[in-house]
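Questions regarding the structure given below will be posed in turn.
A single protein chain has been omitted from the complex, and every remaining protein chain is retained in its original position.
Showing subunit A:
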Amino acid sequence: MANGKLKSQSQGDGAEGPDGGWGWVLVVAMFVSTSLVFGLMRSLGIFFVEFVQYFEESAQAISWISSIGLAAQQFFSPLGAALCNAYNARLVVMTGGFLSGLGLILASQATCLVHLYLSMGVLSGLGWGLVFTPMVATVMANFTRRRALAVGLGFSSIGLSSFAFNPLFLLLVETYTWRGALLILGGLSLNIMACGALIRPECLSKASTKVDSQSRSSQPDLLQRVSSYLEVSLLCERPYLTYALGVTLLNFGYFVPYFHLVAHSRQVGFSEYRAAFIMSAAGITDIFGRIASGWFSDLGRFRVVHLLTLWSFLAGVFIMLLPVSSLTRSYTVMIVISLLYGFCSGALTSMVFAVVPMIMGVERMMGGLGLLQLIESCAGLLGTPLSGWLRDMTGNYTASFVVAGSFVLLGSLTMTTLPHYFSCAEPPPPQRPVLVDNSETLNLELVQKDGCSPEFNHQTAEQRER
């Protein structure tokens, strides 16, 4: 019986798993919520000037607001994942949407800088952290063969919304000043709650399986429960650690061009307008890269890890080529390299997330993603100041770009040390051992009644009848 149970679970992850249907609705929900999280974060620069003028503070003090927001989003990701494991994703995402909207609404009433740090930084960051990881994990759990495409489509919103939000925010600030604009943005962020409402309670609710397997021991230790929700056990597994290391190295170099490309182009001698356009070109191909790589990887010709290595290798090479091409002083060469870089960096983003379930299995994906976000946040925070410091040391951006590119290349090389890397076929995803026995299959079925697909019920009925 226990074997039969395991088999039905693995079939759920394999070829007969969910693909499409309600999953596409969730992709739309992810599209909207990701744009309201990351697209919003990237366009907060519009408020920068207003805050500097109103609060009469230095640029550094003001830029801490977005740093705190980003750090909070990444730091609270494991918390969001754990809460999803403990309760359900819908509740967590709706709470996250509410908190992020509340943070912005409170920020509109701020009278000093600390208010902004706490409301726009910590509170909204907490909300964003509770939204992003659960949303991504839910979408990935709802797809098997089209997983990368779904994720790529969801992430394409980041690039699109950065384009759309910049003029929109400018208009809001001009009409209502920053206070009114933040109030309206808070309202817009509440739409994340609608996205969260679209998530249906899962068939294999993790909380129930956990609770059941642990109800055998009379009083589950709180620490045990928390550590299992956070998937801390993943930290002891070599594949996950290798992958986390690789992603961390990628993150060291990944953000550098976004921060420094414009300044570098200006230093080379291009005008403000042309330098900004180089950045926009990278942003446009970024969108296409995400969708195209998702679609391509789902064709199944190549393994996802191989594609990830390919894209990150190319991205690293192009990052290194950026300062080299600026030596030629040719605008077209810079545009071309920047387009290629944008495509590769978008492509690798889709792959980074699509590989996760291959390494740790779909059930542990939620917690794994949360931990991954936390680990890579350190790299993201350190990478840009490091490149800035290199620039101050050497006087131009060549060194920082070369170092960033080499970090990305190192990351892609680390990926090659993942187990079963050189095999052509996809290895079976590791299963989480679920201890079940007769009395518990009953409880499991009870739980599965919530909004389950009829096929599942039939499957379990079949197992029982054997």
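Here is the rule we go by: contacts are C-beta pairs under 8 Å (C-beta built on N, C-alpha and C of every residue); 3 or more make two chains touch, one makes a residue touch a chain; residues count from 1.
Following the convention adopted for this analysis, contacts and distances are computed from a predicted model.
Student: Pick from "Sodium/hydrogen exchanger 3", "DNA repair protein RAD51 homolog 3", "Embigin" or "AP complex mu/sigma subunit domain-containing protein" the UniProt protein name of the chain that isn't shown here.
Tutor: Its UniProt record gives the name "Embigin".
Student: Of the residues listed, A:Ala89, A:Leu116 or A:Met193, which one is in contact with the missing chain?
Tutor: A:Met193
Student: Looking at the full complex, which residue from A:Ala82, A:Leu116, A:Leu183 or A:Ala315 touches the chain that isn't shown here?
Tutor: A:Leu183
Student: If you put the missing chain back, which residues of subunit A would it touch?
Tutor: Output for subunit A: 53, 94, 174-177, 179-181, 183-184, 186-188, 190-191, 193-194, 197-198, 200, 442, 445-446, 449-451, 454, 457, 461, 464.
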